[in-house]
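Shown below is the structure under consideration.
All protein chains but one are shown in place.
Then we have chain A:
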Amino acid sequence: MRTKEVGRPLDRVDGRLKVTGQARYTAEFPVEQVAYGVLVRSTIARGRILAYGTKAAEQTPGVLAVLTHENAPKRHPTKEFDPSDKEPSASPTTILVLNTDEVSWHGQPLVVVIAETLDQAEEAASLVRITYAPAEELAKLSMLDQKTEAFVPKKVLNEKPEVTQGNAEEALAAAPVKIDHTYTTPPYNHNPIEAHNTLAYWEGDDQLTVYDSTQYIFGVRKMLSEMFALKEENVRVVSAFVGGAFGSKGRAWPHVGLTAMAAKVVGRPVKIDLPRKDMFYMVGGRTPSEQRVALGADAEGKLQAVVHTGLTASSTSNTFAEHFSFVTRHLYASPNFLIQQKLVRLDMVPNTFMRAPGEGIGTFALESAMDELAYALNMDPIELRLRNEPEKDPTMHVPFSSRHLKECFALGAEKFGWHQRNPQPRGRREGPWLIGQGTASAFYPANKRSAEVKVKLSIDGTALLQSATHEMGTGTATVQAQNAADQLGLSVEKVRFEYGDSLLPKANGSYGSTTTITVGGAVELACEDLKRQLLRLAVKHPSSVLHEANYDDLEARDNGLFYKDNPTRGETYAVILAREGKENLEAQASFPPFLKEKLEEMAYSFQSFGAQFCEVRVHEETGEVLVSRWVGVYDCGTILNDKTARSQFLGSVTMGIGMALWEETHWDLRDGRIPNASLSEYHVPVAAGLPRIEVYSLGIPDPHTPLGAHGAGEIAVTGAAAAIANAVYHATGKRIRDLPITPDKLL
């Protein structure tokens, strides 16, 4: 197939709508008679509710209802999101808030106030009083204090919590060169610019429509159908545009079910838009982690032992163990591995995916440790990594579908000027500023999920794609229009993509950097089906130039099917359809085609790679750190659109810098309060703190994935924090193993 649209740095198809304010986000859908809901948070982390004082709230003008567990309609328990389910529910937890008197975390919504206007609802909510019976046992709020209760969970996502190969501890003890350290990362919270919003209304008793800022429409539908005992098809979930998600919107947090419940009670549409503070308390974030990485190498730098063990937290009401150890299972060769994850349960809001879950924090530990080992060996850190390139996946023992980490380092080192670097720490300064450079590998799996796509070709030469996938600002609508344009030989302006509605063909959640391959694969299959149908129509007619054609002889081009070896011989779709008296033709396909997928999945290890390079300036006296340069090179297959992919890389590096230097959720260990639950005190990245970020992708197709592509949404977060910590060490001679790298740690 000739590539025309795929790869082009096409502007986003929805860019104009967005910058002119016409793109409609959840909170903006005009619905008649909408009422507003505001949630009251618990102020203890564990205990029981004794009584509510709701009189003053009920008497506030405009108030329609004040719901507590005493008067809220009963709902049905829902299954927690389980990645081994074919179509998991989006529920983050098994708890049904407002259907229980138990308090499981500080900030749990306990009361819903519904009023005519938002101000009235807020005012009334501020008047609600709640008394509690604190739990007999103290709330568990500190992961490190609960260490003794840590356990090995049954699974970590869909994988084993432990991998042992050979005897890593013995090999470590025997290794001539080794390092053994503990790395910690703090809790982080989600702060997409669009907060989580839900708008719900009922038609009759059994028809529910929900507008929701979600990256997993069918998961929300499943959860709501379970919660309200409805047929799945009686629940419609719409999510037209999403203002950033980064994992937070992969789950339907408690306000989603509460909005539907409130709409039922007041008998009119209800909208709940979470204020920023509630985003910290009612939407899960990233768990803290404590990780041990011990590496033993021979004198040549070949790894003999790799130990990566540690601890994360989940809540008392969910089971998600963030998979920090996955990176170590695939990145470097070693005869001996000891990998183990443990979990503790805390009285906190259920934790969840956050951009590059697992690998985001796992690479901080592993790639810092690799740098430490390089110094212990007196070896260039890139050289160390190259010496430990595995021939096959070191723990799965199958070949990589495609792996070009070496090329990433080669190109990155050249662009960055790495080989001019004097490896000696504290070797460069400008006045009080110490200057250092660091590097790290990036790693993220190239997973796929499932999606269905319908394509409808019209006689006027336009095509409509439909799939209930999501547009979170990533560019899905744009790249899939490009993809379909190539598959069908149309120009991209002729392709329109409808998404974000459960009335459309089913798609899985858009997370884990899977959407591009998954939806892309389904588009490819649907288009193929369509082209085969078109050919069958043409073949019937002796008068058609395609009468004798085989599918493989043809290509889609110039709005029709043409012989590959004779560019002028063929027929346009308009001719084929007109002859049949058809206005249009449809095809629908699912990805992955089940059997083929299973076999490939087992035969290869699908991973993306990258090399991160950065320069930092550290103020010797005040400990301030500025990142002054960035070069990143990524290996994630064919790039569908240079512009949208580049934006993903830039955004990811930015989030990686935020994670390394600024972001951190503080927990008040007395009662689980989050003191810095605001954008003023929770420091997300700002433009003034960012350097010029240079990003490159190798663009080498993966022979075993649709279009040769991998997702590109998360890879560039990984390794970023380690590259910075490594550069800080190079600048100052001080190794920071505890994120974020704030000035006090460098004093």
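Keep in mind that, in the parts below, contacts are C-beta pairs under 8 Å (C-beta built on N, C-alpha and C of every residue); 3 or more make two chains touch, one makes a residue touch a chain; residues count from 1.
To be clear about the criterion, contacts and distances are computed from a predicted model.
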From "FAD-binding molybdopterin dehydrogenase", "Hemerythrin", "PLDc_N domain-containing protein" or "ABC transporter permease", the hidden chain's UniProt protein name: "FAD-binding molybdopterin dehydrogenase"
Of A:267, A:675, A:703 or A:733, the one touching the omitted chain in the full complex: A:675
Residue touching the undisplayed chain, where the options are A:157, A:545, A:575 or A:626: A:626
Omitted-chain contact residue, chosen from A:33, A:126, A:491 or A:566: A:126
Absent chain, residues of chain A that touch it: 41, 43, 119, 122-123, 126, 277, 432, 621-624, 626, 661-662, 666-668, 670, 673, 675-678, 680-681, 683, 685-689, 742-744, 747
